[in-house]
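One chain of protein is taken out of this complex; the other chains stay put.
For clarity, chains are labelled A, B and C in written order, and residue numbers in each chain start from 1.
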Amino acid sequence: MYVASALAILVVMGLTLVRAILGPTAFDRLLAVNMFGTKTVLLIAVVGFMTERPDFLDIALVYALVNFLSTLAVLRFFERQISEGTAPTGEG
Amino acid sequence: MMDFCLLDILTALLLTVGCFLGISGGVGLYRLPDFFTRQHATGVTDSVCSFAILFALMLQAGFTLVSVKLCFVLVFLIVTSTTATHALAKTALKKGIRPLLGREDKR
Amino acid sequence: MSWVGHYNYWVAIFLMMSGFYVVISRGNLIKKLIGLNVFSTSVFLLYISMGKVNGGTAPIYCEHIHPGQLFSNPVPHVLILTAIVVGVATTAVGLALTVRINERYGTIEEDEIRAKDDSL
Partner (left out) sequence: MEAAVDIVLLSFLCVTVIVIVYIRKLFCAIMLLGIFSLLSASLFITMDAVDVAFTEAAVGTGISSILLLSALSLTHTRERRPSHQPYLALLVVAVTGAVLVYGTMDLPPFGDPDSAIHRHMAVRFIVDSPQEVGPPNVVTSVLASYRGYDTLGEATVIFTAGIALVGLLGFSRRKEFKVRLGGVLPDTTPVAVQVLDASNAPSTDHLVLRIVGKMFIPLIMLFALYVQFHGDYGPGGGFQAGVIFASAIMLYAMIFNVEKAMLVVTPTALRLLAVLGLMLYGGVGVLCMFLGGNFLDYNVLAHEPLHGQHLGIFLIELGVGITVFAIMVTMFYALGNRKGGSA
């Protein structure tokens, strides 16, 4: 049961990775990274149950936190670019 | 004995729902044509899929510290991912990315 | 069996060589630092792979561990734990140097910096 869910989450991670690699705009990549982080949180939770040591969920919490933090960092990077007037389109 | 079975069935059901939603969201992220529609796809997985999977795990863990931690993860994920989505869309609009409109609307 | 048995090490070596390639072949200083990060992560991966024991679990005692349970080796974990933090400190110093170079030379490409150095 847990193994099947872990594999399903891995499939989703693969699809997300493809989007992060292809993603035409920077925002697509950021979206993909964000979703990748969420899926990592789920994977850790499921793997914890799979290996019968579910008491390591602190790590999942850290992942959720860090995911939010890095998304914000990238947004700040974009806003800085906007205020500097460089790179008006979102390519990249 | 009976309710153990019921819990297991419920867990399996929720995990299946979660995985299905996750995969559909992943396919959506891969297939949909522009940034805003893709964001819709991630919204589905981020909210309902995480909820289903983490809730299923909570059912298995019972009333323990593990459940409390799972609950924290769930609340944190739901609040931060919606916030991040909002901020992301706002910044994208500000940066000049426009939604791809349907063919009828194209001028 | 032996294919699976060494897959981890081979992937670690592949990553290490990719990082090494970026460091020696690319001129951009930030790209070089990214390569350095990849390189160090591959080293972490190699160490942790060495420490894994089949059937083992994380080296933390708790009440529902039955006696005779195998644990993975804690020594590589300790080494790598500190190495990660030191690695990010190194990256930060490298980035600071890059920023200073950019302020002075106006570029972070290695050959342009060298050209400017020669023209001085």
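We take it that contacts are C-beta pairs under 8 Å (C-beta built on N, C-alpha and C of every residue); 3 or more make two chains touch, one makes a residue touch a chain.
All values derive from a computational prediction rather than experimental measurement.
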Report task. Check the whole complex and report which displayed chains the hidden chain contacts. Result -> A, B, C
Report task. Can you list, in ascending order, the subunit B residues touching the missing chain? Result -> 76, 79-80, 83, 86-87, 90
Report summary line: Across the whole complex, the chain not displayed is touched by subunit A residues 3, 6-7, 10, 13-14, 17, 20-21, 26, 29-30, 32-33, 36-37, 40, 43-44, 47-48, 50-51, 55-56, 58-59, 61-63, 65-70, 72-74, 76-77, 79-85, 87, 92
Requested in this report: Please give every residue of subunit C in contact with the chain that is not shown.
Outcome: 1-2, 4-11, 13-22, 24-28, 30-31, 33-35, 37-38, 41, 44-45, 48-62, 70-78, 80-93, 95-100, 102-104, 106-109, 111
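Heads up, the rule we're going with is that only the chains that are shown with their structure count from here on.
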Report task. Counting only chain pairs that touch, give me the topology of the graph as line, ring, star, complete or other. Result -> line
Report task. Indicate the whole-number Å distance between the mean C-alpha point of subunit B and the mean C-alpha point of subunit C. Result -> 31
**Report entry** Centre-to-centre distance between subunit B and subunit A (centres being mean Cα positions), rounded to whole Å
**Finding:** 12
Report summary line: Where subunit C touches two or more other chains simultaneously, the residues are none
Query raised in the report: Out of subunit A, which residues touch more than one other chain, so two or more?
Result: 55
Query raised in the report: Once bound in the complex, which stretches of subunit A touch subunit B?
Result: 1-2, 4-5, 8-9, 11-16, 18-19, 25, 27-28, 30-32, 34-35, 38-39, 41-42, 45-46, 49, 54-55, 57-58, 60-61, 64-65, 67-68, 71-72, 75, 78-79, 81-82, 88-90
Query raised in the report: So in the complex, which bits of subunit B are touching subunit A?
Result: 11-12, 15, 18-19, 22-23, 25-27, 29-30, 35, 38-39, 42, 45-46, 49-50, 53-54, 57, 60-61, 65-66, 69-70, 72-73, 76-77, 80-81, 83-84, 87-88, 91-92, 94-97
Query raised in the report: What part of subunit A is in contact with subunit C in the complex they form?
Result: 51, 53, 55-56
